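Beneath this line is the structure, given in structure tokens, with notes to follow.
Removed: one protein chain of the complex. Kept in place: all other protein chains.
Moving on, here comes subunit A:
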Amino acid sequence: MGVEALALQGLSIRLGGANILEDLSLDVQAGSFTCLLGPSGCGKTTLLRAIAGFAPPSSGDIRIGARSIAALPPEKRETAMVFQSYALWPHMTVAGNLTYPLKLRGIARAEREARAERILELLDLPGFGPRRVTSLSGGQRQRVALGRALIVDPPILLLDEPLSNLDAAIRRNLRGELRRLQQKLGITTIMVTHDQEEALSMADTIVLMRAGRIVQVAPPEELYSRPADLEAGRFLGVDNLLAGRPEDPVAAATIGFRSGDARLAGAPGTGALNRRGRVLDCAYAGGGYHLQIAAGDEVIAAVSGLPVALQTEVCVTVPAAALMGFGTDHRLLPRETRPDSGATARPSPELLSH
């Protein structure tokens, strides 16, 4: 089966009177890796289940290539899904799990076994065929689940938090492995995750969701540096949100930046955001110190290479490039700079590349 694009058009899902998904439209390019990212309860898993056919839409359409699949039962959709709990069939061996989808498609035994062996090679599990799935480790189970989905050569691969039940080290390994495999096979992939690091490191495109709606669709770099609104920024680790001042290099009601971009300096930097304050807290966080600094009635989080004594007067400075300006409606403002403090804002060509 060839690589195909997926399109959602005005998709809504209602469950027990509540709107789980509201009027979603999304185009997923053929062969791309798309992450559905959002806090728990935002509807990202429901969206994935709707594509697989387990959550009937109340309105809207789902298309794979040119075909509409919204009215088909799950078994007719040919979307291959990998479940969070692996969902391997415990009464079958590894080979049994891998070949069952082929058996359903009426493929001859010899061919089934050959394909199972090939997929075990691909997943770095050679010789695992006769083992019982209950004897495998979490990472091995996840790979078998992935193999079971890939063995039918599906047009769309759906991954429901596939790495969330694994240890951190195995997770990092599998992350890279999964990404390489996806690029090698060129299969259109949609992955649900609540882990922004996972989404940023794996996806071509991230779909940020909140309360049943799509907030932003963007490549990882853009999503990270230009979150669509305050809440999206907070979810993506923008932990400092300060009220804008006239002398700041960005004219905005609220200015956001990450603590990693905030440095202590001897004197205020030019063309940067500067705040004076008193150190409230200094905690070691491996490789550096996390500071809490009281500046007026705001508290700023910053990092420092060296420990700082409590109650020290410091100057925090953040380069203009790391700042995000949000308007009174909490939406991100187009990037604009003020070359000298006090001057009126003047829009400048937007640069997303840095």
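Note that a residue touches a chain if its C-beta (ideal position, glycine included) is under 8 Å from a C-beta of that chain, and two chains touch if they have at least 3 such contacts; residues count from 1.
One rule holds in what follows: contacts and distances are computed from a predicted model.
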Quiz item: According to its UniProt record, what is the protein name of the omitted chain, chosen from "Monovalent cation/H+ antiporter subunit F", "histidine kinase", "ABC transporter permease subunit" or "Ferrous iron transport protein A"?
Solution: "ABC transporter permease subunit"
Practice problem: Pick out which of A:L104, A:A243, A:L280 or A:L310 touches the chain that's been left out of the picture. | Solution: A:L104
Exercise. Please pick, from A:R67, A:H91, A:R276 or A:R331, the residue that touches the omitted chain in the full complex.
Key: A:H91
Quiz item: Given the contact definition stated above, which residue among A:S58, A:S135, A:Q183 or A:T312 touches the chain not shown here?
Solution: A:S135
Quiz item: Which parts of subunit A are in contact with the chain that was left out?
Solution: 52-54, 73-81, 83-85, 87-91, 100-101, 104-105, 132, 134-135, 145, 148, 152
